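Just one protein chain is left out here, and the rest sit where they should.
Going in written order, the chains are labelled A, B and C, and every chain counts its residues from 1.
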Amino acid sequence: MDLTDTPQEAEFRARLREWLAKALPSLPDRPSPDDWPGRRAYDLGWQRTLYDAGYGEVHWGAEPAVRMIFLEETEKAGAPYVGANFVGLLHAGPTIAAEGTEEQKARWLPPVLRGEEVWCQGFSEPDAGSDLAALRTRARRDGDDYVVSGSKIWTSHAEVADWCELLVRTDPDAPKHRGITWLAMPMDAPGITVRPLRTLAGSNEFAEVFLDEVRVPVANRVGAENDGWRVTMVTLSFERGTAFVGEVVACRRVLGELALAARENGRWDDPVLRRRLGRLNAEFRALWRLTQWNVSDSVPGVGGSVFKLRYSHARQELYEAAAEVLGDPAALDLEQPWVLDRLSSLSYTIAAGTSQIQHNIVAERVLGLPKGR
Amino acid sequence: MDLTDTPQEAEFRARLREWLAKALPSLPDRPSPDDWPGRRAYDLGWQRTLYDAGYGEVHWGAEPAVRMIFLEETEKAGAPYVGANFVGLLHAGPTIAAEGTEEQKARWLPPVLRGEEVWCQGFSEPDAGSDLAALRTRARRDGDDYVVSGSKIWTSHAEVADWCELLVRTDPDAPKHRGITWLAMPMDAPGITVRPLRTLAGSNEFAEVFLDEVRVPVANRVGAENDGWRVTMVTLSFERGTAFVGEVVACRRVLGELALAARENGRWDDPVLRRRLGRLNAEFRALWRLTQWNVSDSVPGVGGSVFKLRYSHARQELYEAAAEVLGDPAALDLEQPWVLDRLSSLSYTIAAGTSQIQHNIVAERVLGLPKGR
Amino acid sequence: MRFQLTEDQRALRTGVRELLTARFGRERLRAAMADAPALDRDLWRELGDAGFFALRLPEAAGGVGLGLPEAVLAFEEAGRVLLPGPLIATQLAAGTVPGAATGETVVTDVDTGGTVEWLAAADVVRGDAEGAVSVRSVDPLTPLHRVPVQDSGAAVDVPLKSLLTAAEQLGTGARVVELAVEHARTREQFGRPIGAFQAVQQLCAGMLVRVEVARAVVYAAAVTGDPADIAAARLLADEAAVHGARDCLQVHGGMGFTWESDVHLYLKRAWVRARRPGSVTECEELLAAGLLAEAG
Partner (left out) sequence: MRFQLTEDQRALRTGVRELLTARFGRERLRAAMADAPALDRDLWRELGDAGFFALRLPEAAGGVGLGLPEAVLAFEEAGRVLLPGPLIATQLAAGTVPGAATGETVVTDVDTGGTVEWLAAADVVRGDAEGAVSVRSVDPLTPLHRVPVQDSGAAVDVPLKSLLTAAEQLGTGARVVELAVEHARTREQFGRPIGAFQAVQQLCAGMLVRVEVARAVVYAAAVTGDPADIAAARLLADEAAVHGARDCLQVHGGMGFTWESDVHLYLKRAWVRARRPGSVTECEELLAAGLLAEAG
């Protein structure tokens, strides 16, 4: 059990720190959250900067421990997030890399790495949330095209994406996991309507995507027809080990800020609140160690659900504690720090598999309990 | 909404208080927990005292509000518990009263009320706990007798009982709820072996009862053959409204003692512990009010599972808080008050329907959610 | 002891529910979000006509002459539908502030400062609101101002306000159980209603338990007026509403996370109410001190 960097890791970290110190001050200002074209340009620009500096492929090619250092150091330095490049770099890209033809890889991967094209994800549907495989968006073959109709929901960056990794049902008569196909859909195809979806936090982070007889070339299919579920599962676990590195680092920073704010406004003198913050320190220390443990594990996957269950709960607790630190009326003021984060955090126990489903996954797949209902 | 006694209730309460003040000082000393014959004699004696004073039928005949006053005042005065008379007064007795023939009532009820005969309960089996209807103790008809073989578990007072209310399977081919029969088994019949069952608290409060070809007269059957499940359900809800009155009163007394003990040993100065005790005060006040609400409800039953879920958890919390008040090493010392209670309280979320089952009952029967698994 | 609603109390509850259903249904709720920080004055006067604000005013003074239990039932109904406005301050001002009883005059209280609800919409502000700054309220249905804390300020009727707040929280808690159950019964995943899954059943059952336990002590506090009962009522009703709305959101999954769903409105209002005077710390300390006093 070794928690120190290897010489190579230490060198990578040192080089990265040095580079970040130089690169970050010259970054343009962050666009406002509502400025989608601005966000696209900003995020693509950052990816291009990374690419030029030799970090373009860090999410794919690098060892998990190196990827972890990258995520840790960029977060600590306050560098931009992966943002609009999330699906391209961490989901559609790896899928294409693993399952695509040489031609497909050549077409789609370089623009992602060079920060030229943005991908979005068309998986969830209004009636297929936790039960993703129940998706109903239909695709019928017509010559060299699939003709796609249906709707998708919870799609980030749909407004500015060039491509959508799309799951469609190509065989309605097959068992639900066996009639699904993975397609790369150009977002400028006729028949696509993107409608912003306002969340309870008041933001338009997500969109609904309506598909009316959209033609997608058969050549854009990755993997075999009706094999899309397997194709997708290959990559769903791809980034599990390091997916939350940046977020855990961020939570620990927030926790420190909460302590300072509480000292500032006098609430630190309340032992109940103070001890609660101390307990959260234990929590996020442990989650950081668990991340390191999972990253070091040669068999990734098992740790993912365990981590997600605890982390999503802990992060909600963090913002509950933030409300106590803020007090009255700051805790109810959307202009105050952490208040919007508190609202956003409500999704953590829901998105990407509710905590209820995660418990089932742990019980059945990790503990080997009989399949429940 | 009226929380004050009616004139009749006030009179009953005043008379009872007066009587308790006179009757209790002349009671004999309580026997030790291991002295079963002593406990039998003590508990029967108390019931006889109540009977002579006109309170013998308070658990049956009285209005719920009057029964509640009786339970509240006896608990506050430190009177003996129902003890060995529990099954006779609160379970088998009411069952016989509701479903028995005139002859059966005349035979079995007066000795219970006069404190002459003790009943025990033979329901649970090693493989039929939460799933009580899965019970397997067999009874076959042989002339005017049933011949019973099998085993029962978690039977209180089996060592000193005269009668056992016994559920047996008379039709193994029927659906599980439809092949069960209710019998009154004399505990001196040949073929009965009682083996004390030691609990994790180290006590022998319960026993296992082994039945080897025990002959029970058909005349001892209450209700029709194979109708025992319905017969039992009639009375399972009988005492629900007031079942926990004494215990809630006792919990509130313990909570007050904890506060005094904490003030005594200095732990009261810890705001985390002090506020925890304050929160428990809210909890038990609410449970007391919920008891009053349920007792006043003309349609009893619905409130039972709701109450039990919260109460069993709250009482466990109470003894967890007691451990914090006791501190170190008193919390680990079986001679200290509350430490054995803490151990016993571990059963509350299990016995008479686990909290898991109670949640299901509330979800399906109260909220009308579809039947789950 | 007859600790259940009387016939009259049942009738009152039904009356208030029918009025609010008719006059403040879902469309009005969503419209009110656009209108805030203005109040629906017509509705306000209609509430006044129905006796909502004069409920506890003696008949001799032109009021309805009912008591705290009836007020609690009315505020529970208000909490069920997320009725907006400084309802509690206005009811408490009835008989003192002209027009409050009839719903003509909207009253809000500053108490000791901190947060003040509906400051801009109120006709009468009791207390010193100098230095008030508008806050971007987390609850789109409750405009808030920040007012400097006044240690010497007079907090009016804090236990009473705390009890009526508990009543509103109780109504919200009860309503979110219904919303969760409704959704769990109809929403299908994995080929069955999600309410058939024990994990969802446990969430819903837990919500109901919190509501029914809170209900018992809220009603009891209304009958006894005992400060410890009120503190307990407040603690448990806050929990029933906040935790309940949170669980309701969890049951709704992604569907509840949209602005179009009402679930978040219940949660946000419950948060706002939970921060009214009579904090968790104060209630717990009061109940702790009460233990020593009672146990002697």
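Everything below uses one rule, namely that a contact is a pair of C-beta atoms (placed from the backbone, for glycine too) under 8 Å apart; a residue touches a chain by one contact, two chains touch by 3 or more.
Here the structure is a predicted model, which is why all the values come from computation and not from measurement.
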{"item": "Touch with the omitted chain, as defined above, among B:E63, B:E225, B:E257 or B:D270", "value": "B:D270"}
{"item": "Positions on chain B where the hidden chain makes contact", "value": "124, 126-127, 129-131, 134, 153-154, 197-200, 202, 270, 272, 323, 328-335, 339, 343, 346-347, 349-351, 354-356, 359-360, 372-373"}
{"item": "Positions on chain A where the hidden chain makes contact", "value": "1-6, 9, 65, 68, 253, 255-260, 263, 268, 274-275, 277-279, 281-283, 285-287, 289-290, 292-293, 295-298, 303, 306, 309-310, 356, 358-360, 362-364, 366-373"}
{"item": "Touching residues on chain C - with respect to the absent chain", "value": "197-199, 202"}
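Going forward, only the chains that are shown with their structure count from here on.
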{"item": "Chain whose Cα mean lies nearest the overall Cα mean", "value": "C"}
{"item": "Two chains sharing the most C-beta contacts", "value": "B-C"}
{"item": "Centroid distance [mean C-alpha coordinates] between chain C and chain B, Å", "value": "39"}
{"item": "Chain centre separation in whole Å, for chain B relative to chain A (CA means)", "value": "54"}
{"item": "Multi-chain contact sites of chain A, meaning residues that touch two or more partners", "value": "270, 272, 372-373"}
{"item": "Residues of chain C whose C-beta touches two or more other chains", "value": "196-198, 200, 281"}
